[in-house]
Structure formats: C-alpha cells, structure tokens
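Working notes for the structure below.
Note that one protein chain of the assembly has been removed; the remaining protein chains are unaltered in position.
On to chain A.
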C-alpha cells in the first residue's frame, strides 16, 4: 500500500512539468554562468531567437512539426505499454522510402508524387518498426533493445546506400540529387502569398498542418475508438486484455507499425519541406527528442504539442544564441536539452513528495 499523492490534477499535469523545466533551465544557467556568460542575457537571446521575430517563429514551428511526429510515435507505442526508442531509425528508413519515390517519380505532378512519398514514408517507417514489434509479440525480445539496435542497423544501411548507391553522380557528398520541385511540399509563405499575407521565407511548410491533424486524430483514436481502447487495455493490463479476448500480439505489432509510421512522417517535413534531398544523418536526433517530447507531454496530444513547441523553440533559439555568443556552442544547447530530458523524464517525480506535502499543509490551513 503506498500513500496516495495529495495533489490536485492540475498540479500534477501542469505544475510539475513546469517545475521540472525550471529546474533544468536553472542548472543550465549555472553552467552558462560557470563558462563566464550571463545566463539571463542568454535566456533573453534564446527567447528572442525563437519567438522574437517572424523568421524565428517560422523556424521554431518548422522544428516543432518534426518533434510532434516523433513525439506522437513514442506516445502511440507507450499507450500499448511499449517503449519505442527506435524513432530515429524509423524516420531514417522512412526517408529512404521518400527518396526512392522522389528519385523515380518526381516528374509526376505534385498531387501524385507527394501522396506517394507520404505513403512510402508510412510504409517504410512502419515496416522498420514492424520487425521489433513482431519480435516482441512472438518471441518476447524486448522492444527497447531491438529498437535501439535497429537504429544502428538503419544508420549503417543508410550510410552504405548514400555512399555507394544513391549519391549524386560526380559529387563527393553523401547526398542524393535534389528532388524536382513537383515533390516539394508547399511552403507556408508560398501558400499564404496569394491570400495577401506576407510571411517570411522559412522552411515552415504544409506538413505543419498535417502534424496538427495527426494530433487531433491521435486524440480521437486513443480515447474515443475501440482501437485505442484495445491499445490502452494491452498497455495497462495485459491479463485483462487476454480476458477481454483482445489479440495482444496483433495489437503490439499493429501499434508498433503505427508508431513507426508516425515517426516516418517527420521525414516528409525534413526532406520534402526543407532540404529537398536526402543527406546522410538528416534525422539529426529528431527521433530521440521525440522520446523527451512524449515524456514531458504525458503522452497526450495537448502536452505533446506544447513540449514539441518547447523543443522547437530550444533548437531555434539555441541556434540563434550560438551565433550571438561564440562561447555557447551547439553542444551547449544539446546539453540543455539533455537536462530537460533528465528532469522531465528520469527525475519526473523529483518534486512530487515536497509538493504533495505542501498541498497537504495548504488544505489543512484552509
């Protein structure tokens, strides 16, 4: 018997993640002070970089888009009790699907090639998660171990393909040729220009709306559909799932496929929205940030939107900051991200005991 926490729901949903976030920022500030910079000034620069001017906001939302997809991927698996750490590899492989479609078919009109590329992202990302899912369901191989290993396999496979097979002829860079414009997902500033809105030129593209749709669909499926019901039952109580006649192994495999497909959609944002070609290592840790996004967002779409926005702002604000302050390198930003993951994920309940004690005192005094 454990003592029930004395905390109102709003406090555990909002106050705790915020406290964790502030703790992470505080420690980051200490380190920044240690290397001789002014933490308050740095924070101001970062916020300004992320939200202070139109281009900044565009970039922030562009990064947010990818984080929403990889965050949803982790959350989907989580609801079935699975910890999918393979978002990075699944996104990478989805990128391969997108690339193959674009290299072959980018002479076709946009309304054919873009849906085709999206389908390829879903199929390739899903398939890369299918194997660990199958191994978990049928062979009991732990999903954490297999998905991690699949990240490495994906990385090696893609290196080989990009160096030996897909590299643009006559180039030394491990990257494909640029895709034809037909395959580019329209930029937001292009979309809004005819309507008379002048948006800055940023990689923010229509995938952002796709991400928002995915958030809404995620909510409906998980909490308002039999499929989500079955998934959550498997995640919360496998024995009850068997009692209820739910095919647990099929659910595990299916959910992993959905999870991989969601991670795969992040590749659309990156490849067809921004770079318009496949580069080696284009995933750049986005799959891993998805874990933090899901943890901090409590696997709920609203939380995921907010935490994806936070990490998007950190990425963009951090880049701006490192331009302004040479002492603050890209590694420093990754360090801050790491601290946020540490405080929000691993040390999630750090403040629970003192906080619930505080609430208890408050209730007594009333």
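Keep in mind that, in the parts below, a contact is a pair of C-beta atoms (placed from the backbone, for glycine too) under 8 Å apart; a residue touches a chain by one contact, two chains touch by 3 or more; residues count from 1.
Following the convention adopted for this analysis, contacts and distances are computed from a predicted model.
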item: Per UniProt record, name of the chain withheld from view ["FAD assembly factor SdhE", "Heme exporter protein B", "Transglutaminase-like domain-containing protein" or "ABC transporter ATP-binding protein"]; value: "ABC transporter ATP-binding protein"
item: Absent-chain contact - pick from A:121, A:230, A:255 or A:309; value: A:230
item: Which residue of A:246, A:280 or A:306 touches the chain not shown here; value: A:246
item: Interface with the undisplayed chain - residues on chain A; value: 1, 3-6, 220, 224-227, 229-230, 232-233, 236-237, 239-240, 242-247, 360
